[in-house]
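Missing here: one protein chain of the complex. Every other protein chain is in place.
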Amino acid sequence: MASESNMVAVPSQNIPSGPPLTGGSPDKAEAIKDFLRAFLRHKSALIGSIIVLMFLLMAVIAPLITPYEYTERSQELLAPPSADHWFGTDEMGRDLFTRVVYGSRISLWVGFVAISGSIIIGSLLGLIAGFYGGWRDSLISRFFDILLAFPGILLAIAIVAMLGPGLNNALIAIAIINIPTFGRLMRSRVLSVKEEDYILAARAMGMKNSRILWKHILPNSWTPIMVQGTLGFATAVIEAAALGFLGLGAQPPEPEWGTMLSDARQYIQLAPWTMIFPGLAIMLTVLGFNLLGDGLRDLFDPRMKR
Amino acid sequence: MVKTEMLAYTIRRILMLIPVLIGMSIITFAIVHAIPGDPAKTIAGEKATPEQLQEIRESLGLDKPAYIQYFHYLGDLLRGDLGTSLITKVPISEEIGPFLAATAELTAASMLIAVFFGVNLGILSAWRQNSWWDYSAMLIALIGVSMPVFWLGLMEQWFFAQELGWFPSNGRIDARMEFEGITHFYVIDSLLRGDYAALSDVLMHLILPAAALGTIPMAIIARMTRSSMLEVMRSDYIRTARAKGLSEFWVIYKHTLKNACIPVLTVVGLQLGLLLGGAVLTETIFSWPGVGRYIYDAINSRNYPVIQSGILVLATIFVVINLIVDLLYAWIDPRIQYGKE
């Protein structure tokens, strides 16, 4: 739905909609070059990727850029931002900047693992449903319907209520609730690709199902899954933080952003900075992935809508 | 002819709901039965006496095989028996009414805010495409989409309730108001009594949580409205209207908004799930006595029947509203193909 909001029109012929990019390398290199050119011209994709890379970098080099340990206590409790403590300190005198930086590790990790999990399971189910059809399709589609019948975060809460609080269980819950998004997407891709002439031809020539799947259908479904995966990453980061905020996610002293926010509630008046910075970090990460996802969607397929 | 098609479509959609509802009940059923160890002990706590444990096993039917238990559970649900709260010992179906009303009121208010601001923001940016109006409106929408609702709620509470003191920071109504729920929709209740002091108090209490909860849908609606407006504005029909000399403002309001309303309606339906889920967070922050907080408190006190039924009720409402939206959609625009899901 954001396709129209972007300022640069991208010629759609850049995206091959026919057979996948498995041909000769010069074509491929050319296509990639085209894509990169378009990508750099596309503002939201560019800004989004800069933000995402920034957080990635922060996560990787966290020990290098933080002046303290994330559990290290100073004598200054709830100190406002200063030269020593850029984001101030929390109620235990821990440096908030350090904790926010380390928090990016947790959020990106949760987002990555949870969404990879949903993509793998969801795609697999979607493939089976779309490719084989019949009772498998009905069964799997109903399963997706049921999962989607629950408002997302509510289902996550229910799952964590079953499994018990903790970062890993939160991660599992987030992975589960995002399965149908990818499953449905994959299923619809498979259904549309299945009817293409070249697949029908391949079939007629006696190509094996597994080969058709690997050679034609999967590569052809990658782009929408990737786009959706990027957007799903944003959702997963918010969901992880929400569970942490409710005390169902990461447990202390892990510097998880949502958990930090729920601690900060106590000091809302005395030390608003304990609340502002972790929240800002969540919002920026999510914004980054949303921008990137929107951008990629426009670039790959301007017609595609969520 | 169209009528019968519509009827058939409606019936088919309702029938398709049945397996979904059954699946949902299996999931909520599983919440209790997936607890490792003896669920009765987990629920009652280790201090429970054997009689207490037996009572819980009986009330949850834990002494029978799982599939029989499930059919009992389903039977209870069909009779409207949602179980009994382990904490207050009151049947959940009796207790949940006011909570549901509170959540519904909050959700409705958020939706109103989201639709009002979202649609207008969308129109504004489409009308003045590529202007600063457009850019700022879309920036707001972009940030809104990425906003963690719990953080926004906290920030509002801090800034508008504490620093500025413009709005009350929590609850639904000033406890000093002599106010007893009739419908438990406080806006309606205060109107029924003609108690305008209460009404303004209730509205003041609604603003912050509703704004927090409504932000994401607002942003999505704004983006949706903008893109469908742009599409419509490019159509020949509008061009002709413009060429005929109708004033631009009039053109936009009368002709484009109407055409853009279908996609917006769809989005509104889809966003309800987001709102109902976000209600858990918003209600926790603003001490709003709704279903979300009811479930949240139940999780903390391991009040499993409440967790089960609370989630099931919210999910059922969500499913039913989605159905209604779909049907409305079909009714407004008969061109949609009834055959497709």
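List of remarks:
So that you can tell them apart, the chains are marked A and B in the order they are listed, and the count of residues begins at 1 in each.
Keep in mind that, in the parts below, contacts are C-beta pairs under 8 Å (C-beta built on N, C-alpha and C of every residue); 3 or more make two chains touch, one makes a residue touch a chain.
Heads up, the rule we're going with is that contacts and distances are computed from a predicted model.
Name of the non-displayed chain as stated in its UniProt record, restricted to "Peptide/nickel transport system substrate-binding protein", "Peptidase M48-like protein", "3-isopropylmalate dehydratase small subunit" or "Inner-membrane translocator": "Peptide/nickel transport system substrate-binding protein". Residue B:A198 is the one among B:M24, B:A198 or B:A222 that touches the chain missing from this view. Residue in contact with the omitted chain (choice from A:A31, A:M92 or A:L191): A:M92.
On the side of chain A, the interface with the absent chain consists of residues 71, 73, 77-78, 91-93, 165, 247, 251-253, 263, 265-270, using the contact rule stated above. Although one chain is not displayed, chain B still touches it through residues 45-47, 49, 52, 87-90, 95, 98-99, 157, 161-162, 165, 168-172, 174-181, 187-188, 191-195, 197-198, 258, 261, 284-287, 289, 293-294, 297, 299-302, 328, 331-335.
Just so we're on the same page, only the chains that are shown with their structure count from here on.
Note for the complex: chain B touches chain A at residues 19-20, 23-24, 27-28, 30-31, 34-35, 130, 138, 141-143, 145-151, 154-155, 157-158, 162, 220, 223-224, 226-227, 230-231, 267, 273-278, 280-281, 284-285, 295-296, 299-300, 307, 311, 314-315, 318-319.
On the side of chain A, the complex with chain B involves touching residues 1-5, 7, 142-143, 145-146, 149-155, 157-158, 161-163, 234, 238, 241-242, 245-248, 258, 261, 264-265, 268-269, 272, 275-276, 279, 282-284, 286-287, 290-291.
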